[in-house]
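Missing here is one protein chain; the remaining ones are kept as they sit in the complex.
Which chain is which? They are A, B and C, in the order written, and residues in each are numbered from 1.
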Amino acid sequence: MSGNAFGSIFRVTTWGESHGPAVGAVIDGCPAGLALSEKDVQRELDRRRTGQSKVSTARKEKDRAVILSGVFKGKTTGVPISILVENQDVDSSAYEKIKDLFRPGHADFTYHAKYGFRDYRGGGRSSGRETVGRVAAGAVAKKLLALHGMEVFGYSIQIHDVRMEKFDRREIERNDVRCPDKRAAKLMAQRIMEFKAKGDSVGGVIEIRATGVPAGLGEPVFDKLDADLAKAIMGLGSVKGVEIGAGFGAAGMLGSENNDPFISSGGVPALESNNSGGILGGISTGAEIVIRAAVKPTPSISLAQRTVDVQGREREIRVGGRHDPCICPRIIPVAESMAAITIADHFLRHRAGR
Amino acid sequence: MSGNAFGSIFRVTTWGESHGPAVGAVIDGCPAGLALSEKDVQRELDRRRTGQSKVSTARKEKDRAVILSGVFKGKTTGVPISILVENQDVDSSAYEKIKDLFRPGHADFTYHAKYGFRDYRGGGRSSGRETVGRVAAGAVAKKLLALHGMEVFGYSIQIHDVRMEKFDRREIERNDVRCPDKRAAKLMAQRIMEFKAKGDSVGGVIEIRATGVPAGLGEPVFDKLDADLAKAIMGLGSVKGVEIGAGFGAAGMLGSENNDPFISSGGVPALESNNSGGILGGISTGAEIVIRAAVKPTPSISLAQRTVDVQGREREIRVGGRHDPCICPRIIPVAESMAAITIADHFLRHRAGR
Amino acid sequence: MSGNAFGSIFRVTTWGESHGPAVGAVIDGCPAGLALSEKDVQRELDRRRTGQSKVSTARKEKDRAVILSGVFKGKTTGVPISILVENQDVDSSAYEKIKDLFRPGHADFTYHAKYGFRDYRGGGRSSGRETVGRVAAGAVAKKLLALHGMEVFGYSIQIHDVRMEKFDRREIERNDVRCPDKRAAKLMAQRIMEFKAKGDSVGGVIEIRATGVPAGLGEPVFDKLDADLAKAIMGLGSVKGVEIGAGFGAAGMLGSENNDPFISSGGVPALESNNSGGILGGISTGAEIVIRAAVKPTPSISLAQRTVDVQGREREIRVGGRHDPCICPRIIPVAESMAAITIADHFLRHRAGR
Partner (left out) sequence: MSGNAFGSIFRVTTWGESHGPAVGAVIDGCPAGLALSEKDVQRELDRRRTGQSKVSTARKEKDRAVILSGVFKGKTTGVPISILVENQDVDSSAYEKIKDLFRPGHADFTYHAKYGFRDYRGGGRSSGRETVGRVAAGAVAKKLLALHGMEVFGYSIQIHDVRMEKFDRREIERNDVRCPDKRAAKLMAQRIMEFKAKGDSVGGVIEIRATGVPAGLGEPVFDKLDADLAKAIMGLGSVKGVEIGAGFGAAGMLGSENNDPFISSGGVPALESNNSGGILGGISTGAEIVIRAAVKPTPSISLAQRTVDVQGREREIRVGGRHDPCICPRIIPVAESMAAITIADHFLRHRAGR
């Protein structure tokens, strides 16, 4: 009801604020008997962590994952898995100065409108720091999916005006922008540094793929698999658009072009093309699931911006602190996590109905 | 859990299949004391109805709404509102012939993969006919929103390659494609008829706007207002993409361009521009909410298509029956309904937390 | 959220008021492929129906069940099952006279306090008539349970001061009070008629048993099987107490008396006694589940009672209309239904977690 939990069977609740003592997640509904260790979680947290490259913020998050419950002798027991990550290197001083100003593009004003009272330090609950809990839960979801032959991964396909031109999966984790095209990656990083130098920021487009997903996942009508994936991904702070398969491109296509013909793949129905992005009528087809998300430029910029304060007076603001000039590289593990959680949940929901 | 209900407080459950005796909706959580009559529901059903123009299917749905509970002396009583619409003019003969074939672009294959056993007549539960229940519920949501000064409306902005160029709201309901640009509307209708004549179909883009929405609606983290709207709209059978405000356009913008400056509007914070589409950090800003959706071309086309049958043998299919050559005009009241239900739910959720 | 739905996977929503056009239920989450017909539902509705004996109300409810969705060729398809029962023989005249008075023991006052505005005819939504939907849904749950070797049945063990002394299951449906003890049944019926003649009413205790329930159903901590059964049964309008196994009797026992020893039943763990009533730690043991419920005397009595009106003035009331002088016999199929729905839901929940 209050929006801090996600999923029906595989259900994740996150808690914690940017500048509080810790952030964390409780994962309920994970089946018993899954091999799980803190290392599994740490690996994903490390991918999300800041301070990894020159294109991300200087805030150093060590982000040590501690599993407090739900695992016994290296395996899940079927009860809630509680994971905690302490907040370290917290510096709230920059926020004290602007605590009465609404940062443009941020949730300061809307949280103020909603709650009246808010933790203004680093955005509090609205901070990207909250996604630590999502990534921890996503690590558990990924383990569950892997056990059943599924995998989720993501990458940048566009940063500002630079687009990916070729796809080499091995390249993704080798460069700072997580782009599968080595040459484009270099240009993308350049573009980020160029605008960062001007005190500005850039946006981009990321793509998430899920492989090995069996046909039949997704619930009809409202909880379609694509509907829940759209919610999962649009629920990331800087995402302004989500598309599946051909997406907005389908708007300009004819039915005869857009329909994916069914073919027989050794007697088993398969799809010749994948405009549907792995989902038809809200249910997985067995083909690869393909999702794209539009990521807005980081709202925190050091250029002067016009705003108002809590008394409604017009003011000027320059957002200091330490921020990523482009959110794409670090949002990828988060988006993967949300996709993995969504698919894991539908996998269990599907089994429940059999 | 099974995906046939939507919303947390204002909660809608729909039921019914295309060729069964009836379809309907149960609306739970509507506050007591709201003026509501069958006419309110009928008006919206009539907007969704087929047989209204040459660009829609010839299936004639009279769609008479009957309110079976929850209203007493013209007002809601706070208990569930049950609305039923009988299915008339049902002709299943066309489906008997293709009951063992999977129609490309349809949910036949995925429902088969999910349930093993399915009502193949007219797509059964996966049929657009199910949206009658959504529109009935949407009519109730719209009444609730109107009482609090909110309104939701939608229109086509693109059909195939034709784009809207100017906006005249009065024009929307005057033409067959629900486009606010009279001249573009004529071209859009032409394009539809042109491809219909070839046995093909076209897609498009629709836009939904919500006015009068107060600042503060939406729940942080997972149930952001934009996340729930994305789910609501992506959950419509032929939608393949959803964007809010600048949407995918934000990917190419700079932070300094995309951030909406706050200004003082008579001492009250307001936004000078609306790239955020009325939502920041998942919570409404008080500005107009702007959503766009990519609608794929109707999958049912009379051109020959390659497919397989339930035994996995390759076959050819021509989909007969009566279908809209473009889904945009008729999906608009459905998308409006889903947006209205989502906003009504968040309006009540917000009040619950105060 | 509004309390008109029950269950997590096997989820039942009921709708309808006593004197509206119809009542009904939507059953979501029933697996595909279950054989189901209107006869299955009718059989249970007939057991709940009034006018069957001299100990029940004279209101004649024909209660014809119509299945509107979810069943195709005699089998469930996995989508929502909508069942409707028209209200007939509705006579609201008696209620017009007392519409401004709060009937003692009824929900008139509390609904007024909650909603401000209420359908006063026959208690509206708070009427026992609402349980038609529960029994219809219970019939579906019973079919699902039967398929997996489970059965739920109930009977009266006490009416006013008369207690059952022996148990003969075949006797239950042969007498007007559904008591498995022929001799006690006769005395119970006498006691009911005796107080009915005085314009008064009596209470009693019913027992519900579930056989064939496998070990392992129930979720730890909050959604224990006994917790959900307690909610299911306490949620019936006239139930004031629920106990499992030894129940309140356990309060006076020693640990050494109350603990059920485990024995080996052909190498399989079994319980020698059943003080735990088939549930330990909230999870089924494999033994018979035994629930008892205290049923208060019918609040509608024709004796003069003191009350107040909506203006808060003290008044006298005599409740006319047609009422059961004892609720026990007719609440049994309703309580069975709620138990069956609860167990069916936990059966599916358990499978979902494997």
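Keep in mind that, in the parts below, contacts are C-beta pairs under 8 Å (C-beta built on N, C-alpha and C of every residue); 3 or more make two chains touch, one makes a residue touch a chain.
A quick note: this is a predicted structure, and the numbers were derived from the prediction, not measured.
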From B:31, B:199 or B:249, residue that would touch the chain that is not displayed: B:31
Listed residues B:5, B:45, B:79 or B:101, member touching the removed chain: B:79
Hidden partner chain, residues of chain B it touches: 1, 9, 29, 31-32, 78-79, 220, 348-349, 351-354
Chain A residues touching the omitted chain (full complex): 1-2, 4-5, 8-9, 11, 13-17, 20-24, 26, 28-29, 32-33, 66, 68-70, 72, 75, 77-82, 84, 114-119, 124-125
Those residues of chain C which, in the complete complex, touch the missing chain: 1-6, 8-9, 14, 102, 104-107, 109-111, 113-114, 125-126, 130, 158, 160-161, 195, 200-205, 215-224, 226-235, 237, 240-264, 267-269, 272, 275-277, 279-286, 294-301, 303, 305-308, 312-314, 349-350, 352-353
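In the analysis below, only the chains that are shown with their structure count from here on.
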Centre-to-centre distance between chain C and chain B (centres being mean Cα positions), rounded to whole Å: 39
Where chain A and chain C are represented by their mean Cα positions, the distance between them in whole Å: 46
Chain centre separation in whole Å, for chain B relative to chain A (CA means): 26
In chain A, residues with contacts to at least two other chains: 1, 9, 220, 349, 352-353
